[in-house]
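Reading through the structure tokens given below for one structure.
Right, subunit A next:
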Amino acid sequence: MTKQFVTTTVNGDTAEFICEPGESLLDALRGRLQLTGSKEGCGSGDCGACTILLDGEMVCSCLVFAAEAEGRVIETVEGMADGSVLHPVQRKFLEHAALQCGFCTPGFLVATKALLDHNPDPSEHEIRYWLAGNLCRCTGYDKIVRAVQDTAREMRNERKTA
Partner candidate 1 sequence: MNAPEAKSGFRHVGTRPVRPDGIDKVTGKAIYSPDFVAPGMLQGAILRSPHPHARIRSIDTSKAEALPGVKAIVTADDFPTLKSLMVTMGESAGNIIHVSRKCMAQGKVLYDGHAVAAVAATSAVIAAEALKLIEVDYEVLPHVIDIDEAMQPDAPLLHEDMVTEGVQPRPDKPSNIPTYVSKTKGDVAEALGRAAAVVEGRYSMPMVHQGYIEPHACVASWNADGQANIWCSTQGAFVVRMLTASVLGISQADIRVTPLEIGGGFGGKTTVYLEPVAMLLSRKSGRPVRLAMTREEVFRASGPAPGVQIDFKIGATADGYLLGADLSMKYNVGAFPGNGVQVGLITALYHYRFESFAMHGWNVVTNMPGIHAYRAPCAPQVNFAVESAIDELAYKLGIDPIELRLKNAVVPGDPGFTGGTLGEIGFVECLEAAKAHPHYSAPLGPNQGRGVAASYWINAGGPSVAAVSLAEDGSVLVTTGSPDIGGSRASMAIMAAETLCIPYEKVRVTIADTSAIGFSMVTGGSRTTYATGKAVIEAAETIISIMKARAAGMWGVDVADVAWGDGEAICLDPAKDNQRLPIGKIAARMNNTGGPISAEASVNPHDYLPAFGVHICDSEVDPETGQTTIVRYTAIQDVGRAIHADYCEGQIQGGAVQGIGWALNEAFIHDKAGRLDNPGFLDYRVPVCSDLPMIDTVMVEKPNPAHPFGVKGVGEVPIVPPLATVANAVSRAAGVRIRDLPLSPDRVYSAIKSKG
Partner candidate 2 sequence: MSRVRIVPTGAAAEYFGGSGEEFDAEAGNLFQLVEVLDARAPGFGDAAGVQLVFAVNGEVTEDWTAPLPERAEVLIVTKISGG
């Protein structure tokens, strides 16, 4: 099979790569573009460590073909901070110690951003179900949920005062 040439947008910049037809977008991001922030915990859509936004929608990048990225807009954990200013959810994860090993963290951060983009005031129940596709084996989720609640609160207040 012939390799494919893909042009896409990653974290606001144009990115180009050549990939195998069967290659996952996660492998392309990590292997071809050296964006190793997105992690592979399973490769089968079960752990959420590879979560990215594709045209604003949350997806498991291990389940997307790299070739499908052609002409699309990709956001990964590497693009969340504004330069050296952390996104509020990144800051809140640190303040709440919502990570231990940190391997699941990129996926949780991207998923949380997607949640708060959709729903600025989620209940605990909504947070827990939205994040149910992201596995964390270290934290027991308690501090993650608290960090998400606190992020939502802060972002709402900022919007009010803005």
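Regarding candidate selection, all candidates are chains of the complex that A comes from, given by their letters.
Observations on the model:
Everything below uses one rule, namely that a residue touches a chain if its C-beta (ideal position, glycine included) is under 8 Å from a C-beta of that chain, and two chains touch if they have at least 3 such contacts; residues count from 1.
In this text the structure is predicted, and so the values were computed from the model without any measurement.
This complex pairs subunit A in touch with one listed candidate out of 1 or 2: 1. The touching residues of subunit A, when paired with candidate 1 in their complex, are 20, 30, 34-44, 46-47, 49, 76-78, 80-81, 86, 90, 93-97, 99-106, 109, 127-129, 131-146.
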